[in-house]
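Comments concern the structure below.
One chain of protein is taken out of this complex; the other chains stay put.
So that you can tell them apart, the chains are marked A and B in the order they are listed, and the count of residues begins at 1 in each.
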Amino acid sequence: MTSSSRLAAAIAAQFTDRARWSLLEVLFWLVALSTIWLLPDQHLILAEIVIWALFALSLDLILGYAGIISLGHAAFFGIGAYTAGLLAKHALVGEPVLALLLAGLAGAVFGFLTSFLVLRGTDLTRLMVTLGIALLVRELANRFGWLTGGADGLQGIDMQPVLGLFRFDLYGHTAYIYSLAVLFVLFLLARRIVGSPFGLALLAIKGNPLRASAIGIGADRRLIGIYTLAAAYAGIAGGLLTQTTAFTSLESLSFDRSADGLLVLIIGGTGHLYGGLIGAVVFRFAQDWIATATPQYWQFWIGLFLVLIVLVGRDRIGGWFTPLRRLADRVGAWRPGKTRPTVLPGQGGAP
Amino acid sequence: MITILFDGIAYGMLLFVLAAGLSVTLGLMNFVNLAHGAFAMAGGYAALVLVNRLGVPFGLGLVCAFLFSAALGALLERTLYVHVYAKSHLDQVLFTIGLVFMSVAVVDYTMGSSQQFILIPPALQGQVTVLGLDMSKYRLMIIVICGLLTLLLQLGLTRTRFGSRLRAAVDDQRVARGLGINVGAVFAMTFALGSGLAGLGGALGAEILGLDPIFPLKYMIYFLIVVTVGGTSSITGPFLASLLLGIGDVAGKYYVPRLGAFVIYTIMIVVLIWRPQGLFVRRGAR
Partner (left out) sequence: MLKHVLTPLAVTLGLLAGGPASAQGVVKIGVLEAMTGQQQSTGVQTLAAMKLYMAQHGDTVAGKKIELIVKDDGAVADNSKRLAQELIVRDKVNFLVGFAVTPTALAVAPLATEAKVPTIVANAGTSIITERSPYILRTSFTLPQSSVIIGEWAAKNGIKKVVTIVSDYAPGLDGEKSFTEAFTKGGGQVVEAVKVPLAAPDFAPFLQRARDASPDAIFVFVPSGQGATFVKQFIERGLDKAGIKIIGPGDVTDDDLLNGMGEQVIGTVTAHMYSADHPSALNKAYVEAFKKANNGLRPNFMSVGGYDAMHLIYEALKKTGGDTDGDKLMAAMKGMAWESPRGPISIDPETRDIVQNIYIRKVEKKDGELYNVEFQTFDAVKDPGKAKK
């Protein structure tokens, strides 16, 4: 065996290892699934958490895996939300799953078109361009009141049953199960993608664009790809929100939504897909709790939290998940007859 | 037509005073301070308390607003901001958004949630007719004050020792450090000055922009537009950008009221794409 083929084998083993499900991951999804039966009167809030999680997951794709800071991710969320809303309101596509795919497609198309603007420039320019685009879309939605309902929101959406079978109920049961299923499918897809050579190339670009291009990884095409994908995810998240609440408004396009999405992701930590999911749980319950305790001043605590999280160091807070995962990896590796491949120097551990 | 121009200039000049500090901090430290508006709000409320509750004359109230915001800026810069300079842009964004949220809640708690106004002396109310043109006295005053400030800033930057240090630090921080310029101190001074100017702008602008707890969020985007369109390498850039924005905004609302803010966002994006470093930047400055 030559050294290069040994290297190739080791790399291949690395890939399999990355793609393998750890015990903790399986546990995570089992817990999520069990809430369907265990917490039936929390389904409303859980559905909302799932939607936040999906939105944060979409942000994680561009921030955690491509290093693009966006202050305007709500643009895609809102476009998805309005697409789903309009399709249902005018009974163009009655079936929610199909409508949801179209909402994702709308997000993707807009994401693709704007990705060219976002590619250019520094962090700061990107920040401003994304913010500007989101504001512009919001203003557009406001202006075209005859279509979007303007400041009054899109009223009078009547949702058809999912797959023609399951009606959306007041208690959020259908909403939650439906959203959770969507999240799971999209999570699987995202997991596949970031573990693929494409995902690794993105990480290389994020780490050092110059070096990445020197070893033949072209940045532009890949960034456009991931940006479009993230936009599709955000569009689906927005579509889900509209479908599960039978309502949408300019709020779905607002700056607050972009900022809250970032916050959710930061709480859970960037760059490991689960960040947004965990962040959404923490964020939503914290918000619920704070808002009930002091409805007028919950913003203060959110603000304080953000300030502290930065002063203390994000990695120290968001990173709490990594050691846990390492532990789970080790637990998962205790399988008789299975030997772990030797870890290549410098490649071990989580990204 | 001329009235529109006049209003636009007043509005633009006000924006310049509000945003000037932001452009310098951004240029100098490459620091994204989304909480800049909070200092403007602080100044506005400081003047409000002094003038309305304690009966301090309006002019003195403005000076105090400047001092209050400058002190607050210096304090926060030394205690909090200083820890965040070295962090990533994402951290800076999160940190300053957090500050904005906190300031909104604190002001709401202490000052109440409704929009408030600073009592202005009768001499500044109403209109004055100059050469057959009706002009609001208050806006005229804004133009005069902000014009003077702009001149002072320009002179300060080009003619004083501090100004040349500042310019050196903005142009190339490492070389400036090497020349023995204490960049940290220069920056602290600049931050305080910028915050003070914002505070003054907040107090001056309360009459036109209104003063309520969500002020920093409402105007954040305007400040950012001024800075991005104007660039960060000089003060003439942001100044021209402010005027453009002010006139564009006012004229847009007058002639096409239904389009309003739309025009501005479009201009911003086009400029960002066309000239990512700003519209009024000397080529090859970097």
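The criterion applied here is as follows: a residue touches a chain if its C-beta (ideal position, glycine included) is under 8 Å from a C-beta of that chain, and two chains touch if they have at least 3 such contacts.
Everything numeric here is computed off the predicted structure, so don't read it as measured data.
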{"item": "Options A:E25, A:D123 or A:E251, residue touching the unrepresented chain", "value": "A:E251"}
{"item": "Identified contact with the non-displayed chain, of B:Y11, B:F66 or B:F223", "value": "B:Y11"}
{"item": "Residue touching the undisplayed chain, where the options are A:G172, A:G235, A:G275 or A:G303", "value": "A:G172"}
{"item": "Residues of subunit A (touch criterion as defined above) contacting the omitted chain", "value": "36-37, 40-42, 44-45, 48, 142, 145, 150-153, 155, 163, 165-166, 169-173, 177, 181, 241, 245-249, 251-252, 291-292, 295-296, 298-299"}
{"item": "Where the missing chain touches subunit B, by residue", "value": "3-4, 7, 11, 104, 108, 112-117, 119, 125-127, 134, 136, 138-139, 207-210, 212-214, 218-219, 249-254, 257-258, 260-261"}
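In this text, only the chains that are shown with their structure count from here on.
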{"item": "Computed distance of Cα centres, subunit B from subunit A, in Å", "value": "35"}
{"item": "Residue numbers on subunit B that touch subunit A, as the complex places them", "value": "26, 30, 32, 80, 83-84, 87, 89-95, 97-106, 108-109, 217, 221, 224, 228, 258-259, 261-262, 265-266, 268-269, 272-273, 276"}
{"item": "Of subunit A, residues touching subunit B in the complex", "value": "63, 69, 71, 117, 120-125, 127-129, 131-133, 135-136, 139-140, 143, 255, 259, 262-263, 266, 296-300, 302-311, 314"}
